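Shown here: the complex without one of its protein chains, the others still in place.
Chain nomenclature is as follows: A, B and C, assigned in order of appearance, with residue numbering initiated at 1 for each chain independently.
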Amino acid sequence: MVGASKARTENGPIRYGMVGGGQGAFIGAVHRIAGRLDGEFELVAGALSSDPERARASAAELGIDPERGYGSFEEMATAEAARADGIEAVAIVTPNHMHYPAAKVFLEAGIHVICDKPMTANLEDAKKLAALVKKSGKLFVLTHNYTGYPMVRQAREMVAAGELGDLRVVQVEYPQDWLTEKLEGTGQKQASWRTDPARSGVGGATGDIGTHAFNLARFVTGLELDSLAADLTAFVDGRPLDDNAHVMLRFKGGAKGMLWASQVAPGNENALKLRVYGTKGGLAWEQEHPNHLWFTPFGEPKRLITRNGAGAGEAAGRLSRVPPGHPEGYLEGFANIYAEAARAIRAARRAGGKPEAGVVYPTVDDGVEGVAFVEACVKSSQRDGAWTTL
Amino acid sequence: MVGASKARTENGPIRYGMVGGGQGAFIGAVHRIAGRLDGEFELVAGALSSDPERARASAAELGIDPERGYGSFEEMATAEAARADGIEAVAIVTPNHMHYPAAKVFLEAGIHVICDKPMTANLEDAKKLAALVKKSGKLFVLTHNYTGYPMVRQAREMVAAGELGDLRVVQVEYPQDWLTEKLEGTGQKQASWRTDPARSGVGGATGDIGTHAFNLARFVTGLELDSLAADLTAFVDGRPLDDNAHVMLRFKGGAKGMLWASQVAPGNENALKLRVYGTKGGLAWEQEHPNHLWFTPFGEPKRLITRNGAGAGEAAGRLSRVPPGHPEGYLEGFANIYAEAARAIRAARRAGGKPEAGVVYPTVDDGVEGVAFVEACVKSSQRDGAWTTL
Amino acid sequence: MVGASKARTENGPIRYGMVGGGQGAFIGAVHRIAGRLDGEFELVAGALSSDPERARASAAELGIDPERGYGSFEEMATAEAARADGIEAVAIVTPNHMHYPAAKVFLEAGIHVICDKPMTANLEDAKKLAALVKKSGKLFVLTHNYTGYPMVRQAREMVAAGELGDLRVVQVEYPQDWLTEKLEGTGQKQASWRTDPARSGVGGATGDIGTHAFNLARFVTGLELDSLAADLTAFVDGRPLDDNAHVMLRFKGGAKGMLWASQVAPGNENALKLRVYGTKGGLAWEQEHPNHLWFTPFGEPKRLITRNGAGAGEAAGRLSRVPPGHPEGYLEGFANIYAEAARAIRAARRAGGKPEAGVVYPTVDDGVEGVAFVEACVKSSQRDGAWTTL
Partner (left out) sequence: MVGASKARTENGPIRYGMVGGGQGAFIGAVHRIAGRLDGEFELVAGALSSDPERARASAAELGIDPERGYGSFEEMATAEAARADGIEAVAIVTPNHMHYPAAKVFLEAGIHVICDKPMTANLEDAKKLAALVKKSGKLFVLTHNYTGYPMVRQAREMVAAGELGDLRVVQVEYPQDWLTEKLEGTGQKQASWRTDPARSGVGGATGDIGTHAFNLARFVTGLELDSLAADLTAFVDGRPLDDNAHVMLRFKGGAKGMLWASQVAPGNENALKLRVYGTKGGLAWEQEHPNHLWFTPFGEPKRLITRNGAGAGEAAGRLSRVPPGHPEGYLEGFANIYAEAARAIRAARRAGGKPEAGVVYPTVDDGVEGVAFVEACVKSSQRDGAWTTL
């Protein structure tokens, strides 16, 4: 049995804890499935709510050992760091404003961090966090989960291989409709914190989904932003944060783009869509049909590349679990971020070793950039759409 | 036989002539089919090229009586105005810069004008033309043909009926890919004049297709533009006019929008698409699938309304020719503009009578606005995207 | 003027007449647009209804010279054959049972025939008609209009070129929903004759749309039918003809197929769809999106071939009028049959000359086969699905 137990330590799931994600939360459950799907992570500890009582009740519901169901994340960091079988990583899934303080205590306790996006509620915290990560030597994985979709990897690989030629135009959009009416007025938990500057930061739709759109464009194209011109609007009366963002983009090197994020566009659920055009071809991908990538080499018929199917390459294949035609979805894409994190964590055990080639995940630098994007949008919009750098 | 002939005059096709559209042209043939499809127009005269010899040869090819195959449009206007059986209308399908001078002589000759878009090569001409039309008492029909699609009419009717509530967001785009490479360098006729400021005016993609996108958004929503912020680019080396236009829109009353027009987006043929969102619902329509209109009342499942099918109203029905499921396309939409023109012309015969209710077509005022849109885009872009009024 | 008039005779529209297609009819108007769209045909005579008074009123409405608005098709055949400017062709657009007698008199009068499908109400008539056509030396064009779609031609060309390898499986279907309820009970004209054996023959959905599906499969694949096994049903109470047909197909050479035709499938308008699979690849085409053809070479990504776009060949290109991305539809496909007929008629003027290479249209032999298909389906179904040859 000792041998088995030891094998478990080395090859078995990575023990991790969670901050936030208790009763009534949405994204916490997603993280837990993502950690579990490939058997790479085991949830053994939690500070699942800012309310200590609810935190402990939530832990019990999840089958966490009562003594590891903590009333606060500070308590959890201290206790877990002291245990021989303490957590090796923590997932932070609170509203935005708590990401920084929580990440700080775990990094300082020597625990790897997996953190939801946007990374922090403001750029100052983001930069401090980046410095902390570097100093700590610990891993920091930002769950820009859309980068975990195999066909997003495929798109990135094709752009990098020059199949589109020199990039010219990048169109990215993320429309939703769930905030078309004043949902926060009903007390709905998700709507409430997302429309509250104290918990979300200065961006509304911009921070919640605009950052996803921006990150996706950056991830696939590799283009760096030069400047942006934004027109943010809160269409719903009395909403203090934007619910619609129109942004024009200029990338270094001359490519141009548009970004649209909206939470008031009826008929859209999570219609994140990226289109990239270059001198040699064009690509299109949609989150709601994530197993498909449309590629048109200029002057040839459009081609449908499917996950794991003909025309799909290594970058997509290594993140696929089932044959083409059997759709993988949002949870699998999210799980791919966790799987990449697991590879990095296992590699790090070997005295800071590097994971195998191909392992990619959003880092603290992507997080800084995302928050800078939000602040630049707000600033540009306040200056009537003046071109603004990050 | 006299009776039959007289009936023909009254109920038969409207005699019309054409300026431009000879050998090697594209849009002239489209206009001719549009005029013919419903049997409403009969082409009897033409000044089909700026080259007199080619003009006459083109007329002969089209079976036009040689004596009515003119060497110049001035000659044609004079001669036709003098004939008892002279043309009642003229279609002007030349490159943009000739629209104004040609329209002028026909209006002054008392002949109705059907004119391609953009209406003129500059705003000054556009305004002069508008004044001329008013003074002449003649009809002026601008072939913003996409307004002739039945489901565009359906969308317009639904917006007007308040089915979307108060409008908030308008996303319109018209991507193509045919100018991805320097096609004008090969001497291709369509590419040559469209990239030549002397013949097209100050707008490239903006004038050629951006005006269509803008007109479509205006037609469906009824919203008036307050101002725009544009970033125009000529991606192909040495191209003097823009081939990609990114534009943010602000409408009077507070709605916002984005407009994208591109001729360098590989994988797009004529992917004109309009989406409109309001407080109560959203609409989406694509030119490449024109028989379908997607409508989502907020909080209900998305619905597919088909031309002439369940859920389609009078505005679409009156412009449909065949049952739902039998697709009508670009030529039918174009023919609807001609059919509306025919109704207006027949009504005008009755001492300036009004056509029956529901007849709608783009007018000289839409033409002025379209040219103003192009000039505002260019001006805004030159001023680094400053908000600019029409 | 004489010269012009003569040119008109030689190069101008072909004079034709119409039998059926008067007030309240559907397909007659479609034929008239098809004849007009390319300027190839001019309607100058008609026996537009079996009711003489309605026939003449319909002719007047269409602007036909009153003396050529005939009360019966027999009268029309005689009178037109005697005129120096008599019709060169006739379009027969009556209910099925009148196709044969009408075609007979025109062929015997030396007039080419364009005839709607199914060709006759029974196989005996069909065979007699085929004999008559051969004896007459006149042209007989059956308007299986779906063969006029450019991408159907493209599919046919690809199969013939071996791009699919040896064919194995053919799946074809034509579902509609307009007869889901007992529409004929309301007196609706289209529904009434289509569900009446006296006017339609023995096939209901099988004859009306099953023949289209069968003809499409035959046209694209070139495969000859060996035998079929059918299960026909009349789902609506009291309907004497089938409204749903399930058919299994065996082709000579070993390919197999399925055919489904239904008029009681809610949610389907005219969803004719063909899929063909061979040893080297597969094809799919849908009538409601006719500008697209999906082609998958085995082991490669699926490709979207668009009308007139990259990857489309000569067979599609010669029947296209506008650039890719500007949809052509049902009327253009129908007009292509008329355009092919025009080419054949003009060639025939030259003492029975052959039209240029590539001209293809459904003939009297296709008509015989279509009627044989209907009768075989009925016979097989009556024999409990026994395999039956044509």
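As a working rule, a contact is a pair of C-beta atoms (placed from the backbone, for glycine too) under 8 Å apart; a residue touches a chain by one contact, two chains touch by 3 or more.
Predicted model, so just to flag it, every value in this text is computed and none were measured.
Visitor: Which one touches the absent chain: A:Gly254, A:Pro323 or A:Gly358?
Guide: A:Pro323
Visitor: Please pick, from C:Lys128, C:Lys256 or C:Arg346, the residue that touches the omitted chain in the full complex.
Guide: For the chain that is not drawn, the touching residue is C:Lys256.
Visitor: Touching the left-out chain: which of C:Gly12, C:Pro52 or C:Gly385?
Guide: If we include the chain that is not displayed, C:Gly385 is the one touching it.
Visitor: Out of A:Gln176, A:Gln263 or A:Asn336, which residue would touch the omitted chain in the full complex?
Guide: A:Gln176
Visitor: Mind pulling the chain C residues that touch the left-out chain?
Guide: Answer for chain C: residues 168-169, 171, 173, 177, 180-181, 229, 231, 233, 235, 244, 246, 248, 250, 256-258, 260, 262, 264-268, 275, 277-284, 294-298, 302, 384-385, 387 touch the chain left out.
Visitor: Touching residues of chain A against the unshown chain: what are they?
Guide: That gives, for chain A, the contact residues 1, 3-4, 7-8, 11-12, 26, 29-30, 32-33, 36-39, 63, 65-66, 176, 178, 268-271, 287-291, 306, 309, 321-332.
Visitor: Could you pull out which residues of chain B are in touch with the chain that's been left out?
Guide: Residues touching the hidden chain, for chain B, are 295, 299-306, 309-311.
Heads up, the rule we're going with is that only the chains that are shown with their structure count from here on.
Visitor: Using mean Cα positions as chain centres, tell me which chain lies farthest from chain C.
Guide: Following the centroid criterion, the farthest chain would be A.
Visitor: For chain B versus chain C, what separation do you get between their C-alpha means, in angstrom?
Guide: 34
Visitor: Suppose each chain is reduced to the average of its Cα coordinates; what separation in Å results between chain A and chain C?
Guide: Spacing between the chain centres: roughly 56 Å.
Visitor: Where does chain C touch two or more other chains at once, residue-wise?
Guide: As it turns out, chain C has residues touching two or more other chains at 306, 309.
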